[in-house]
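Written out below as structure tokens is the structure these notes cover.
The complex appears here without one of its protein chains, the remainder shown in place.
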């Protein structure tokens, strides 16, 4: 596998210019993610309403993979129900772990496609946690609500 | 090396019928020797007078090597000055360790010869401590006097 | 995989063929090795696996991004999976790599013990224990002040189960017991003991040093809380062993040794620790040892664990027969079932002299207290001679032992 397959232009672009990259003043939910191995620290902010992700943003510093993954995640999560978000996480997690991907419901397939540039990570076991850090933080935020919490991966 | 070189008749004989094998009622010095590895336990009794070993005996149970060595030791030590006893121990110890033997003073050479049947032990590193247990106990007895003490080798 | 191992999987195996898997016997023809209870010899597959690893894939584990380190980490974690499967652990995270059984028990004592035991509590061990399952408890007892109780053996040399049961009470927090006594070969009914312990709310630690290389072990079926074994007695390299612990227990236990790889976050004020097993594996582990152990477990499973157990039982029966027919030879009592290990005395010949003479006949046995001094004291023996079996032994080895004993008897006859 060529490095270029991992560092596709879209990854480099989201790594350099992450979308939805800002704090929220009054998130309904938020959480910190920390990967001590590479020092990546990320905070995910959520605005949930009626069981849907009304808004999502993030802040922090990290490697290109974790930053791009967080950025792409915020793009696909906007407007999703919690069940849809969970289905996307499960499919994405399986994809980067190289395990069997559960069937993705038809309406989510376009969103899942948008995460495809990260697929290359599965050939780099040491980097999988970079790609999943934001998602783990998202999950933790759902559980911890407006008080915040920290999830660590390594 | 053949086992027979280690278990010479004289060793087997002293092992079976140790000489000076009894306790003393009022030793001037005594000490216990213990080799936990093989469970050997020996007690050395001394009667010292005018800087000489007037009498020496031992008791205990042990393997053929340690018993024969104690028996032969009691034979050669009787009547010796402490300096002579020390010279014999040093020479004997070097012999069974396979290190360089210090010169043995002329008058002690016969006694040193009498210990020669134990020389074969040097080919059996695991058994050297059996051969030296009694001597270590003798040394300890000299230091501890009539109160007794225990020396352990392993 | 050797031919011997392959063909043995179903219908038992031929120990003479197995022996050819072990280079030590090619290089020391004629050696009759009867000291596998102290440490087993290594098949070529294990020796070569370790060399190959260093020649092809070596790097430090866990933190490297580069290919060799990723590969090395993968092999190391695969070894953990292998050990989990071998013991039928519910999850690989229940497997902690340690130097051997001794370190495994010390870990439980210093981590679980120091955190959970207090003055007034009781820990129960038995008279059959190896020093490794006595001394660590004593060291902690002397610091904390709990009571260390000892379940006695009965006249047959087995654990007196009635007394053992009576010694487990509401204060008992831990019952730590060997599955197979290394000094005598007594097989201990650990299933029953674990049940008794649990019935009174105590935990159970099983010292599987001698059992794990000889029979099937299923920690979930046993329902033990901790299980330890040493790799070097399992035909694996020195320096590696396994502590199995139930996940829920490990998760509550504080770390013992501190260092790299067992931490999540360090500041000079405060450190947060990893989940098990990483929490308990401080510093660079014995990577090649773990990988070699996995190959050894493969070797054992290829021979077949039931086949090995049958083989050990056959040799034991044969040995009992031969030795008990010899005048002046006395087997040390070993309870209801003697397995894989024969401990005996010969009238008029000290065990230490006997072992030296047997060695001259190329028969390697162990003489001494077998790191079980309290048991020796109880049996009123200073030492015994011990012959123990491995997959490479056959009945001729026992015949050689008997012949050498006879020679010693002749030499020491009055």
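As written, the chain order gives the labels A, B and C, with residue 1 at the start of each chain.
Quick note on the criterion: contacts are C-beta pairs under 8 Å (C-beta built on N, C-alpha and C of every residue); 3 or more make two chains touch, one makes a residue touch a chain.
Quantities reported herein were computed from a predicted structural model and do not represent experimental measurements.
Contact with the omitted chain, checked across C:15, C:157, C:285 or C:304, is made by C:285.
Contact with the undisplayed chain is limited, among C:316, C:356 or C:393, to C:356. Within the set C:148, C:161, C:216 or C:320, the residue that contacts the chain not displayed is C:148. One of C:139, C:161, C:381 or C:407 touches the chain omitted from the figure, and that residue is C:139. With the whole complex as reference, residues 23-24, 27-28, 31, 33, 35, 38-39, 41-42, 46-48, 50-51, 54-56, 58-60, 63-69, 99-103, 105-106, 109-110, 130-132, 134-139, 148, 150, 230, 232, 237-240, 255, 257-263, 265-268, 270-271, 282-289, 352, 355-356, 358-359, 363-368, 371, 373-374, 377 of chain C touch the missing chain. Not every partner is drawn; the one left out touches chain A at residues 2-3, 6-7, 12, 15-16, 36-41, 61-65, 124, 126-127, 130.
Panel shows chain B; residues 34, 36-37, 124-127, 152, 154 of it touch the chain omitted from the view.
Throughout what follows, only the chains that are shown with their structure count from here on.
Relative to chain C, the most remote chain by averaged C-alpha coordinates is A.
By number of C-beta pairs in contact, the leading pair of chains is B-C. Averaged C-alpha coordinates put the centre of chain B at 39 Å from the centre of chain C. Chain A and chain C have centres, each the mean of its CA atoms, that are 46 Å apart. Among all residues of chain B, none touch two or more other chains.
Taken residue by residue, chain C touches two or more other chains at no position, since every residue touches fewer.
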